[in-house]
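Removed: one protein chain of the complex. Kept in place: all other protein chains.
What follows is chain A.
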Amino acid sequence: MLHMPVDVIATFNVQGKIKPNYIRLEDENHLLHTYKIENIIFSKEEKYGGIPVILFCCNIVREDCAQLIHIKYYVKSHQWVLVKERF
């Protein structure tokens, strides 16, 4: 169970606020699907180990269900990762 790097389309506003808009995820058959991020429930800045990260909790619609996902933006490396649910 590790954080998985993903492709994301995001917008930046004049104040430098980041908003993820679309995310591309791979399904069980290894096909890529682009999902629209319906809404952002909250965002939180973290700095564990001195590494600045912005955590977003958002909803996407997948197979007619609203699914909650957590994605993180690593500020210094400009990467986005999907936080996989721990079972």
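Heads up, the rule we're going with is that a residue touches a chain if its C-beta (ideal position, glycine included) is under 8 Å from a C-beta of that chain, and two chains touch if they have at least 3 such contacts; residues count from 1.
Quick note on the criterion: contacts and distances are computed from a predicted model.
**Student:** Can you pick, from "NusG domain II-containing protein", "Dihydroorotate dehydrogenase", "DNA polymerase IV" or "Amino acid/amide ABC transporter ATP-binding protein 1, HAAT family", the UniProt name of the chain not shown?
**Tutor:** Looking only at the record, the undisplayed chain corresponds to "DNA polymerase IV".
**Student:** Decide which residue listed in A:Leu2, A:Leu31 or A:Cys65 touches the omitted chain of the complex.
**Tutor:** A:Leu2
**Student:** Quick one: say which of A:Lys36, A:Arg62 or A:Lys84 touches the chain that got left out.
**Tutor:** Considering the complete complex, A:Lys84 is the one touching the chain left out.
**Student:** Give me the chain A residues in contact with the hidden chain, please.
**Tutor:** Residues 1-5, 46-51, 53, 74, 77, 79, 81, 83-84, 86 of chain A touch the chain absent from view.
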